[in-house]
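All protein chains but one are shown in place.
What follows is chain A.
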Amino acid sequence: MSKLAANSALERMAAKVVLSELQLKDIYENPVIPYEKDEVTRIIYDDLNLSIYEEIKNWTVGELREYVLSFSTGMPELTRISRGLTSEMIAATAKLMSSIDLVMASQKMKHQAYCNTLIGEPGRLAFRCQPNHPIDDPEGILASMKEGLSYGSGDAVIGINPNNDSVESVIKLLKMSHDFMQKWEIPTQNCVLAHITTQMQALRGGAPISLMFQSLAGSQRANDAFGVSKDLLDEAMELMLRKGTASGPNVMYFETGQGSEVSLDSHEGVDMQTLEARTYGFCRHWKPFMVNNVSGFIGPETLYDGRQMIRADLEDLFMGKLHGLPMGIAPTYTNHMYADQNDQEIAGMLTTLGGANFYMGVPGGDDVMLSYQDTSYHDDASYRELLGLRPLREFEKWMEKMGLMENGRLTERAGDLSVFD
């Protein structure tokens, strides 16, 4: 739909050859959307460490790929050069990488952040508990919340998407989740994913919020369509640091997704993957606690089938991590795409291997409000089990106290939401 596709497989490969020979300074001097025209470009460029960029500007993209994959390049080296890379450079590198390349490079980087709890420690995997209900019935939401927690999902955040995103409704859901966390002494974060302006109103009104959320895109035009700007995000973050319930300093939660710009007709002639990378370059400005993609949320016009979804998830994890983000993944699909549960599980397993910080968690894999499929509480527990990963430190202790986990594995009691009753 952006009219950028190659006309043949060979033409696509020719493009990759050309890309591999481009120097980083060629890319630097030609941002895909001009600096003067686009706020996302401005943030990416203004945040760059120019002296680090100067050291690497003569590298080709092909050489950058090799540097990333070399034995002598580890987390400290990658953290450092990430400060001198623009998003277009990172996207370009990903375009030259195969599946193992992407997973292997991702494994090298694990970024931490702190809100109420610490996320991103090696050997740990967290989950958002996403207990949505079609008409926001509080008891119904609470039921799904308890279910998720009984499986070990909820250490990243208890994050509710409201069907009714009025301020009154948002305040009610924030209070409810906060009160539940207080009552059961659950070490985690709460968040209600309405438009950021609504959350800010709720916060000003005294509602308890640990994490503030917003969906972001990779072009200013797309962000305008979302009703979002740098100034608004600055205001939101400042408000959170002054009135939010969390210690921080990381108090923001962003979601992205390849194709949102296309869907909003604001791609400015740039391909989806590069725009996704630019979204990461934009959102790292606010030092978020959590960033995840939502691949396949939109539909076949952006990601056609399971194969594309898997590829997008591997790319996004690598690109997010190379931006220095505490990156999570939501390998999702809709029912009008040519994808199914098996594709999602494959994407989940590979990105777990790549060291994603977190995934979503919905009951039985089916979000009954948003009408799409995401990782189930069962899949969540399975990703931990497969690689011997633990929940976040404080939350693991809580799970043990509740008798739901022992030595990093679910006990007999796990999976029974009525342990809270």
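Worth a mention:
Definition applied: a residue touches a chain if its C-beta (ideal position, glycine included) is under 8 Å from a C-beta of that chain, and two chains touch if they have at least 3 such contacts; residues count from 1.
By definition in this document, contacts and distances are computed from a predicted model.
Not every chain of the complex appears here, and the one that does not is recorded in UniProt as "Ethanolamine ammonia-lyase small subunit", selected from "Acetolactate synthase", "Ethanolamine ammonia-lyase small subunit", "4Fe-4S binding protein" or "Amino acid/amide ABC transporter membrane protein 2, HAAT family". The omitted chain makes contact with just one of the residues A:187, A:300 or A:408: A:300. Within the complete assembly, A:143 is the residue of A:19, A:143, A:353 or A:389 that touches the hidden chain. The chain that is not drawn here is touched, among residues A:34, A:364 or A:388, by A:364. Where chain A meets the chain that is not shown, the touching residues are 1, 131-135, 137, 139-144, 146-147, 151, 163, 166-167, 195, 197-198, 201, 224-227, 262-265, 299-301, 304, 334-336, 340-341, 362-373, 376, 378, 381-382, 384-385, 410, 412-419, 421.
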